[in-house]
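With one protein chain withheld, the remaining protein chains of the complex are depicted in position.
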Amino acid sequence: MKAMNPVLKALIDYAVPIMFILLVAVAAPLSGLSVEFLANEVMMRLARNSFLILSLLIPVMAGMGMNFGMVLGAMAGEIVLILITDWRIVGIPGILLAMLISTPIAIVFGYFAGVVLNKAKGREMVTGLMLGFFMNGVYQLIVLYGMGKVIPITNKEILLTRGYGIRNAINLEGIRQSLDNLIKLNLFGVQVPVATLLVIAALCLFIIWFRRTKLGQDMRTVGQDMDIARTVGIDVDRTRVVSIVISTVLASYGMIIFLQNMGTLNTYNSHEQIGFFCIAALLVGGASVAKASIPNVFLGVILFHTVFVVSPRAGAQLIGEAQLGEYFRVFITYGVIAFSLALYAWRRKVERENERKKQMMLHRAALQGKGGAGFAQADR
Amino acid sequence: MKEKLQAVISGIGLPRLLIGLFLVSLFVIAPFVGVRVDTSINDVIARFAMNAVLVLSLVPMIKSGCGLNFGLQLGVIAGLIGAVTSLELKLIGLAGFLAAMGIAIFFAVIFGWLYGILLNKVKGDEMVVATYVGFSVVSLMCIMWLVLPYKSPDMIWAYGGSGLRTTISVEDYWFHILNDFLKIELGSHIEIPTGALLFFALLAFIIWAFFRTKLGTAMEAVGSNPEYARSCGINVDRVRIVSVIMSTVYAAIGIIVYQQSFGFIQLYNGPLLMSFPAIAAILLGGASVNKVKIWNVVVGAVLFQGILTMTPSVINNIIQSDMSETIRIIVSNGMIVYALTRKMKVRA
Amino acid sequence: MRKLIVRSGLVVILILLGVFLYVIGKEHVLLIDNRDFTHEGVTYQAAASYEVWVDGNQVGRTALAAGRRGAAYVAGPRHKIVVQEVAAGQPVGEPIERRFSVPTGAYQITINIPALVAGAESFVYIVE
Partner (left out) sequence: MPEEYLLRMENISKDFYGNRVLQDVNLCVKAGEIVGLVGENGAGKSTLMNILSGGAVIHETGGYSGKIIFDGKERNFTSSFEAMAAGIGMVHQEFVLIPGFTAVENIMLNREIAKPNIAAEVFGDRMNTLDWQAMRRRAVEAVRTLEVNLDLNMLVKEMPVGHRQFTEIAREIDRETTKLLILDEPTAVLAESEAEIVLKVIKKLSQKGIAVLFITHRLQEILDVCDRIVVLRDGRVQKELKPGETNAKEIAEYMVGRKLTDQSSGNTKARSFEGVVLKVEDLWVDMPGEQVNGVSFEVKQGEIFGIGGLTGQGKLGIANGIMGLYPSEGRVIFKGQEIELNNPKGALRNGLAFVSEDRRGIGLLLDQPLSLNIAFTVMQAKDQYVRKLLGGLIKWRDDKAIAKLAWDYIKRLDIKCVSEQQIARELSGGNQQKVCLAKAFAQNPEILFVSEPTRGIDVGAKRLVLDTLRHYNEAYGVTIVITSSELEELRAVCDRIAIVNEGQIAGILPASAEPAEFGLLMLGETELKEGA
């Protein structure tokens, strides 16, 4: 078995980012959007999404793949934002208080998700995805039927006319962009929300620091080989649960940052797509199910969202149908995830087989002196 | 006595028991809150006939060890192409229905074959890959529905624009073609769609018979123990592809049966989440990720459609609010999560 | 043991922080009335127009004429109000500056300008 050509290997490794770079290169000029507009859009989306996507990194480290259960965190964030809006807590204190209160909720959700995922080892991703759909029902139960009945809601503006249940869309006037506008800088015509970026930078530092802790090392161990981790005395299940809890809590913060930028909360839809978009963006950045780093996050956000911004316009210019671009966006989101997951699963299989062959060859070579067969044969 | 009870419970399966009791209690309560039992039964039967083939389509893949077919949408898409093309050809009645099926099966075989090859390459991760393949194909087809050169005025947007409508009526073509075949009316409120039920029975019989052939036996062995199957000289990958093609073809037929009963073809994002209710139904019926019997399909489809029919009418009358959608989400997705967390047999 | 103390301490601090954030982030709407107001038998008559600033932001775009009402959204308990009488677009006399605090529990709070100008303590009140 010959080793794979390194150029080809790199090409396969980075197939998704390369595809997207090409896509951007073609679609951006076609869209006819100005560089300044694009830069502003991308900067805004970078600030809006990065925190959420960073929340995916830790479960990857623990070998649990893409945390499709991050929507649970997003739900926790939304529930709290509804409460904050009802209580009329505004500005930075509102955001901070939302984060503070969402923490215990996200911990409970994350713990639940972690326990469920531990029961579905080897199928974490599809289980996480279904768990997200399931919890969507629970979320509806809380927000559509519980709020205003069991959970007191006084603000009539966010309640449905029937007296309980939250409306489809809530105006987050009180906290709209208050983090983004805290420190704002204009760099060559690009609005830079410095405070948001600082928060994101802090999270990056946290992740780097976390990797260097004992817990981080344990997660890497568990991620590499659960059996060995167990043999050397690491509590595998607990470690996995903790990784999901951290991810869920971070996702709830990420959702709060995301929504303060958006300024409105689509009560029943905001979280549904968020998991797909974040995971697709991370994969576009060159991450895989087993390996994801901070640069992947930023590269991914920039590429994915550039395509997102330009594709409707490019579609309109090319075929005269803006709707086409809309569909195209959805298609690439799902397509990227499908492609990356399939590519990864396939490569893992191939690599395992190559590894086996390599070992066999080494073994033969070692035995050569003892009268085994020669290399020539093994090389076939 | 207690042990006996436990044995009975574990025999039926706790989730099935709970859902079954819930359904029975809904039927008991129904008359008291002003819901007619006969119309309810009629609805359950109608919806069963509408959905059962889609649920049935999951069987071959579960049997061959490919897991729950989260990529059911692939077959649905083939069915949609068949239906739309048949309408474009202006074929009415049985001819249209058969043409739709023929075209659908043709595409389903091709899709299933490619899909099967893909699933063989990602063994062990079939379900998650399948989910996203399903999603991507649906969204890709969204673009195709806009672009493909269908011309029939019954199907394209009225206001000049190109592309197909989101819902297309089959009223003038083959609406209720199966449902009305040998239809039996019991009183004024119960209509039994005999044709659709017979059609389901025929398809179920084909599956049953298939697993009594050499290839079917091999498929079952591949699903329960791929190593064993290989040691007996079976080409495991090929058998798996056959199972995927079968599932896809059945899904394509299933959606056409659904449309003739429902009266509309739903395009664009219509089929996006179609795999989940079907999967939930079969799990509810007692199947697991790698084990299934035909009666699981029947029991599951009845229970699941029963819940779907009864909760809106009964629950809404009790608490005066429409919780049916929420309950559907919780039951169907909860069932799937539950099944995924069950211990799978360790493969050799 | 030590860990328990640290942890419970942290929880207490976080709860206190939550309360603190609640108080300083709580939004109130100040209804600023330049209207007649009777309180404990004393009636304050609205006659002049005023420009009003709450925490440095002007209420409304123009001066508040007699009989008019303005509104300001503020967060937190402590605020500063500055009132300047105007006539024909020209300031009349010195601006009056008053500090006041509002209860966290109340959302709608009324401020009566004539009472404020007259130096009454009861210029801030809550209408049930």
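To keep things simple, chains are lettered A, B and C as they appear, and every chain counts its residues starting from 1.
Quick note on the criterion: a contact is a pair of C-beta atoms (placed from the backbone, for glycine too) under 8 Å apart; a residue touches a chain by one contact, two chains touch by 3 or more.
These numbers come from a predicted model, not from an experiment.
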| item | value |
| --- | --- |
| Partner chains on view for the chain not depicted | A, B, C |
| Which residue of B:221, B:265 or B:335 touches the chain not shown here | B:221 |
| Option touching the unshown chain, where B:142, B:155 or B:234 are the choices | B:234 |
| Of A:171, A:217 or A:264, the one touching the omitted chain in the full complex | A:217 |
| Positions on subunit A where the hidden chain makes contact | 209, 212-215, 217-218, 220-221, 224-225, 228-229, 231-234, 356, 360, 362-364, 366-367, 369-373, 377, 380 |
| Where the unshown chain meets subunit B, residue by residue | 212-218, 220-221, 224-225, 227-228, 230-235, 348 |
| Residue numbers in subunit C that touch the chain omitted from display | 3, 6-7, 10 |
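Note that only the chains that are shown with their structure count from here on.
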| item | value |
| --- | --- |
| Chain nearest the global centroid, as defined over all protein CA atoms shown | A |
| Distance between chain centroids, defined by C-alpha means - subunit A, subunit C (Å) | 44 |
| Centre-to-centre distance between subunit C and subunit B (centres being mean Cα positions), rounded to whole Å | 63 |
| Touch list for subunit A against partner subunit B, complex | 116, 119-120, 122-123, 125-127, 129-131, 133-134, 136-138, 140-141, 144-145, 162, 319, 321, 323-324, 327-328, 330-331, 333-335, 337-338, 341-342, 345-346, 349 |
| In the complex with subunit A, residue positions of subunit B that touch it | 70, 118, 121-125, 127-129, 131-133, 135-136, 138-140, 142-143, 146-147, 162-163, 276, 321, 323, 325-330, 333-334, 336-337, 340-341, 343 |
| Residue ranges of subunit C touching subunit A (in the complex, touch as defined) | 14, 17-18, 21-22, 24-28, 73, 75-76, 107 |
